[in-house]
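Missing here is one protein chain; the remaining ones are kept as they sit in the complex.
So, chain A:
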């Protein structure tokens, strides 16, 4: 490829990079931020329920879940719960009542009770906890799940294109990485964008492609139509199950589930996860136990089905083929559940880098265009729109999240619809930021929103010190690194937001104030950049 050709390829890809990055950038930013937080969803599930204790012995919880369900719904169609790991606040148990005449399958899932470390139902505040971030990451909120997944899927495809074209666009990709010009307006945004993009490049590429793979059956609904008559046939082939049995309507007591879970852990070679009991206390009862997702890389975990009356192993899922293991491993790599605490931390930091990459890329779109405007003081409508949407989306979301955490702490425990109101608080604060964005000039908004986010986030750990009895030092003294870690992270993020606010507030557009060091560079070299 000649130099001129390389140049024009780069030009074409640069156009594509700019527009694919911008169009769905605001959605991508929200997806990136919530996905990053979701790496700690089990931990946040507990942090947002300060009444709960860490799990010392998961089997106590399993025994407690069985006791509770036996008491509450001995004749249910099915029971289900997860064997908790140490980070979780316990196990949420569900049951489906027997179907009424004319209904198929079973009634609606009922009663999501949390069984705590002691094996008893916990009177914890009502909250969606970290699950909210996990679901929002691909289901969004206030809209049908299927639309949300398509939107997020399309955004992810744009992201994949933005990353690949980004690699082509940045010729000096690794040199860019070592260039960080601080306090230089556009240059700083550009360098921040490049540094976070290059540093995290393998991660961003991996997380975007594997993210698409998690949604692949939704996003490619016709792909299975050449090989299967019905979509459900494809699912059945993909997720094989033990042969179905009819309810016998003969009572037979259910075996001890802890014994079955221990047996399954032995046979599957790792901690157990999802447990489902069909027709408990019936002669045709079955217990199906999955390997936990954290016990292996692939998210398509093997499972065992036992006879629920005598604990005999009846069925085990067949070994998977190469493509299934590949797809499952990609989903596993995306969610990072297989990792220990250090791997999670690495995922989290890469996610933060990705969020900064998307956020700074969005800001750069306006900063880069401002200099080319006919009259920089009176930008056209499109420019002003992007500039203000940036403030609303990138500046407003962190404020919304801080507001949600505060709502989690401050809303009355007995309040009706409490869990939903925590989430409404997020969107109320985010919406307020959007309204503010239309009213005040962008720069004043950046300062106001980031400093408010910073104050709210940094104040949380101090509130926890005095109000929850589960603050940083108490958690540390108990050896509960997770709770202490969440509080420490909130403080760090709070300080970081305050530092950004201070920088933006103090930043003087270059040209009016030239630093001494920069005067050494010939004026002509500086002119086009600022």
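Convention: contacts are C-beta pairs under 8 Å (C-beta built on N, C-alpha and C of every residue); 3 or more make two chains touch, one makes a residue touch a chain; residues count from 1.
To be clear about the criterion, contacts and distances are computed from a predicted model.
*Asks:* According to its UniProt record, what is the protein name of the omitted chain, chosen from "Iron uptake protein", "Xanthine dehydrogenase subunit XdhC", "Copper-binding protein MbnP-like domain-containing protein" or "Carbohydrate ABC transporter permease"?
*Replies:* In UniProt, the chain excluded from the picture bears the name "Iron uptake protein".
*Asks:* Identify the residue among A:63, A:122, A:161 or A:346 that touches the chain left out of the display.
*Replies:* Spelled out, the listed residue whose C-beta touches the missing chain is A:161.
*Asks:* Can you say which of A:9, A:313, A:373 or A:435 touches the chain missing from this structure?
*Replies:* A:9
*Asks:* Among A:56, A:123 or A:237, which residue is in contact with the omitted chain in the full complex?
*Replies:* From the options A:56, A:123 or A:237, the contact with the absent chain belongs to A:237.
*Asks:* Using the touch definition up top, pick the residue from A:56, A:123, A:146 or A:223 that touches the left-out chain.
*Replies:* A:223
*Asks:* Please identify, in ascending order, the residues of chain A that touch the omitted chain?
*Replies:* On the chain A side, contact with the omitted chain comes from 1, 4-5, 8-9, 11-13, 15-16, 20, 157, 160-161, 164-165, 168, 209, 212-213, 216-217, 220, 222-229, 233-234, 237-238, 321-324, 326-327, 330.
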